[in-house]
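Of the protein chains in this complex, all but one are displayed in their positions.
Moving on to chain A:
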Amino acid sequence: MASLKALKGRIDSVKSTQKITKAMQMVAAAKLKRAQNAAEAGRPYAERLEKVVASLASKVTISSTTPKLLTGTGEDKVHLFVVATSDKGLAGAFNANIARLARRQADSLIKQGKTVKFYTIGKKGRAVLNRLYRGQVVESIEPGDLGKLSFADAHAWAEDLIARYEAGEFDVAHLFYSHFKSVLAQDPTQQQIIPVKVPDDAPRQEGAAAIEYEPDEEAILADLLPRNVAVQLFRAMRENAASEQGSKMTAMDNATRNAGDLIKRLNIEYNRKRQAAITTELVEIISGAEAL
């Protein structure tokens, strides 16, 4: 049985842990607000670009000069997984969920005899994937604070990816990130970024006045496709930033509540022990007095 002093020490230590988790929860809540606003502010651009690319792509006839980013390499052997996680833990299952989805997809592709390579953004994802798929992580980036990333960062990664694609390092690239649905729900998501996937329900402008292009469709497309990759990456990072904070807030809220329960239980135990000690002391005094 623990002594009174030891119990007191434990209560104090749990209390200080609770203080820390509480502070982290409040920090996450403040950051979440900002990350959420940022994610929402970036949506109009991504949506518009997507629409434009889709409508252009449905018009261009496929020929040998069509950008490879649209048509693909014609093969389906080497897949590159761009796995975006964060550098820091203590965010519940945020990183684990993304890594798990990537692992599941990777295993099923490997079973089909394909090669899977990884391009990790974030230390946490790299740690898991490097252990399981040794030697398959071609590049890993440490983005630092997800909320502070600028479009220039995403642009640099996109250029790197496209250069690798053109060098024939892979045929298809998938992006893994966590889609921010709400504070309580973040979905790990997989999205194909290279070659560009044109939705089947691409808007077809029928009857509308013919659109003039300057320069021609293909030149515009060649300019827009690389940019689209950067924008998708950037959007994923924004979603990730919001998801990370949301997940962290929930995790820290739980931790604070658990610490509260623990303190309550320890307090009861402490009081009981104290009473028992007092009773024992009294009994000793009374029986001592009686013996005289």
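By our rule, a contact is a pair of C-beta atoms (placed from the backbone, for glycine too) under 8 Å apart; a residue touches a chain by one contact, two chains touch by 3 or more; residues count from 1.
Note that in this section contacts and distances are computed from a predicted model.
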Tell me the UniProt name of the left-out chain, picking from "Solute-binding protein family 5 domain-containing protein", "ATP synthase epsilon chain", "PhnI protein" or "Ferrous iron transport protein B". "ATP synthase epsilon chain"
One chain isn't shown here. Among A:Lys19, A:Lys33 or A:Arg48, which residue touches it? A:Arg48
Have a look at A:Lys77, A:Arg227 or A:Arg257 and name the one touching the chain we're not showing. A:Arg227
For review purposes, identify every residue of chain A that touches the missing chain, sorted by number. 38, 41-42, 44-46, 48-49, 52, 56, 150-151, 154-155, 208-215, 219-220, 223-224, 227, 230-231, 234-235
